[in-house]
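A protein chain is absent from this complex, but the other protein chains hold their places.
Presenting subunit A:
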Amino acid sequence: MDWQALWLSVKLSSITVLVLIPLSILAGRALAYRQFVGKSWVEALIMVPLVLPPTVIGYYLLVGLGSQSWLGQWLERLTGQQLVFHFSGLVLASVLVNIPFALQPIQRAFEAVPHDVRDAAACCGMSKLKILLKIELPMVWPGVLTAIVLCFSHVLGEFGVVLMMGGNIAGETKTISISIYDSVQAFDFGAAGTMSLVLLLFAITALALTTSLSRRLGGQRGANHR
């Protein structure tokens, strides 16, 4: 069992969730309520990581953020370190790849908030921030929690993008998925099996939790419209 790799994966998942969820709440709310030209294109772009092979995303990130690209050079000058083959690069890649997993449940949850409730809140004199914190977030929390669970578990199991962007540097970019691959390559099936079991149990628990929360969200929608 590669505890260092597990710890790195948990750290990567936690940071990705912390970065992505607040942004997804703001973006999901805007996408749920606002109509604008090109909205379908924006939504399609957000969904791209779901259908594109992770290696392809990893390749574009590697090329786009590498020290040969102008963006990579600019980021290197700004942060003092290169993103590729570094933990910060993994965070950026994980955030980008997991946008649909975070945004989708949150956007759907905001879409389920009835118009009447939002209108009434504005007419009660509440500011937009107060409406978000006091009225909307308590109503969309199952969606937010679903997004957290999905994001966390997806980052934990991420392989293609991580390998392409970060390589396999122990303690820096070697996550648990890569460690499982490494163990198999080294014919250490015992370690690979243990780590796989940990990920399997986590995935089942995460999915059960997500399904249960989705049902709860559905129930709440019904109650709101009764």
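The rule we apply is simple: a contact is a pair of C-beta atoms (placed from the backbone, for glycine too) under 8 Å apart; a residue touches a chain by one contact, two chains touch by 3 or more; residues count from 1.
Methods note: contacts and distances are computed from a predicted model.
Participant: Select, from "Twin-arginine translocation pathway signal", "Mannosylglucosyl-3-phosphoglycerate phosphatase", "Putative membrane protein" or "ABC transporter ATP-binding protein", the UniProt-recorded name of the complex's unshown chain.
Facilitator: "ABC transporter ATP-binding protein"
Participant: Of the listed residues A:Gly38, A:Gly80 or A:Pro138, which contacts the missing chain in the full complex?
Facilitator: Of the listed residues, the one touching the omitted chain is A:Pro138.
Participant: Specify the residue from the set A:Ala27, A:Ala121 or A:Ile176 that touches the hidden chain.
Facilitator: A:Ala121
Participant: Across the whole complex, list the residues on subunit A that are touched by the chain not included here.
Facilitator: Residues in contact with the chain left out: 114-127, 134-135, 138-139, 220, 223-226.
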